[in-house]
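For this depiction, one protein chain was excluded, whereas all remaining protein chains were kept in their positions.
Moving on, here comes chain A:
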Amino acid sequence: MGDYPSRSENATAGDLGVTESHTRAAGLGVSPSSYEEPPFGGGGALPKKKRFSMESGFRGLSVGAGAMVLVIIVAIAVFLISKAVPAISADKENFLTFKQWFPNETEPRFGILALAFGTVLTSVIALLVAVPIALGIALFLSHYAPKRLATPLGFVIDLLAAVPSVVFGLWGRDVFMEPVRNFSEWLNKYFSWIPIFGGDGPFGRSVLLGSLVLAIMVLPIVTSLSREVFLQTPGMNEEAALALGATKWEMIRTAVLPYGKPGVIASVMLGLGRALGETIALALTLGVVFNISFNVIENGGNSIAANIANAFGEANETGRGALIASGLVLFAITLVVNMAARAIIYRRREFRDSAA
């Protein structure tokens, strides 16, 4: 604050100095016209700093904006906890280990386990499918595709991110389900000896369908962020790798991927955040079954967010509290995942910092 005195102050304070130097200036042969405006450095007494200025105004605004985040977070947490605690204490079963969801009965019985399991399972499968493809696309766009192709293709990918999730959900349920069901039957016919592809059907509205729809939704996020990071690889490091006799793929492995790793992890975490919180697309595509099963092709699956969307309409007071409690668990899962990601990023922080 006050480090940069405004020009007007300077001008007033400089008046004395100008008249003084004017007389000397003539003698030194410097054109007096150069003193019509007082010199920036001024002269005479040092200007006082202002008590109120734009400086302190902006400072106050930005501090206020920062504080508002905390206020909102605390308000949300207080709301969630105050609604969740009464519902959980009314629960006749253990909230963390029970698998069913009957919160609206006179003897409410509900637990988060099956929902949390379904949430994590669909998200993990979605990422397993989406991330390799997304990284492939990102590398293609950043290092292989000619510029004429990379720009429109990148635009199309970004467009994919802008499609509302309800559209993905409807498309998944009405269009994508048929091929997924056929694929599931094929998997079941030939690979039923692998437990995840076992079962007797019916197939279709399964974890597989939900995960694949999620994968398509996560794909553009991971792709466009990774592409940005890959493009930021310093050209001189790429040249260093090439000059050592690296092929293009070796150059990418030596210079591009290690450099982009923290960014890629961040992009995957953002994708995971979207997958974990995705509501309507999963509510439309999953089979809504409360159990814990690794079978991915049979009708079934559920997730915390989808359950909230499905059950909120008919929920009574305790039921709503129970759903809010499930939301708290989702929040906790996301928090843990994000912290784990940060831990990975910061592990080799020394290398990042010294590179900057």
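Going forward, a residue touches a chain if its C-beta (ideal position, glycine included) is under 8 Å from a C-beta of that chain, and two chains touch if they have at least 3 such contacts; residues count from 1.
Note that in this section contacts and distances are computed from a predicted model.
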Omitted chain (choose from "Na+/H+ antiporter subunit E", "Phosphate transport system ATP-binding protein", "Nitrite/sulfite reductase" or "Anti-sigma regulatory factor") - UniProt protein name: "Phosphate transport system ATP-binding protein"
Residue among A:E105, A:E250 or A:E317 that touches the chain left out of view: A:E250
Touch criterion as defined above, residue of A:S192, A:N237 or A:N338 at the omitted chain: A:N237
Per the touch definition above, residue among A:F230, A:Y259 or A:F290 touching the missing chain: A:Y259
On chain A, residues whose C-beta touches the chain left out of the figure: 234, 236-237, 239-247, 250, 254-255, 258-259, 261, 348, 350-352, 354-355
